[in-house]
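The complex is shown incomplete by one protein chain, all other protein chains being positioned as in the whole.
Then we have chain A:
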């Protein structure tokens, strides 16, 4: 089962009660976050769901791709939901929320607009927490094979015999 399938395996029925908006995700009671349209959901074990929701929003704000669904960002940061990583992430998100309050917002997720969140992130971009999350996303996000077609990237071609007879030189607009 791929990460995406695991995320999607939970059904809408599991999500709906007591959901509250948290940026790009909903916090659905204890231990659950979900897409606002209930297209996917994820159970958190070590992190507070609000923390995880903040992390997902932060991931999208660092590497925003408007055609990439939030579940890919959730998958990219899912590894932080562990007993080992939780203290670092909880502290980092607490600092992020504190930075948001310094900008006059209740929390990072309380901002509303991307431009406000980006301004907050610019203020902490040299922090180890930001750099850890950003660095992890480089592989955590872009190495998800399911996401490659959204960028047109075709991945390996050996199994199809390469591109010798499949368009290695098919450019027509030059």
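We take it that contacts are C-beta pairs under 8 Å (C-beta built on N, C-alpha and C of every residue); 3 or more make two chains touch, one makes a residue touch a chain; residues count from 1.
Assume contacts and distances are computed from a predicted model.
The hidden chain: which UniProt name fits, "Carotenoid 1,2-hydratase", "ABC transporter ATP-binding protein", "VCBS repeat-containing protein" or "Choline dehydrogenase-like flavoprotein"?
Missing chain, per its UniProt entry: "Choline dehydrogenase-like flavoprotein".
Among A:36, A:64, A:79 or A:102, which residue is in touch with the absent chain?
Within the whole complex, the residue contacting the unshown chain is A:64.
Under the stated touch rule, tell me which residues of chain A contact the chain that is not displayed.
Residues of chain A in touch with the missing chain: 62-65, 67, 118, 125, 134, 138-139, 141-143, 148, 151-158, 161-164, 167-171, 173-174.
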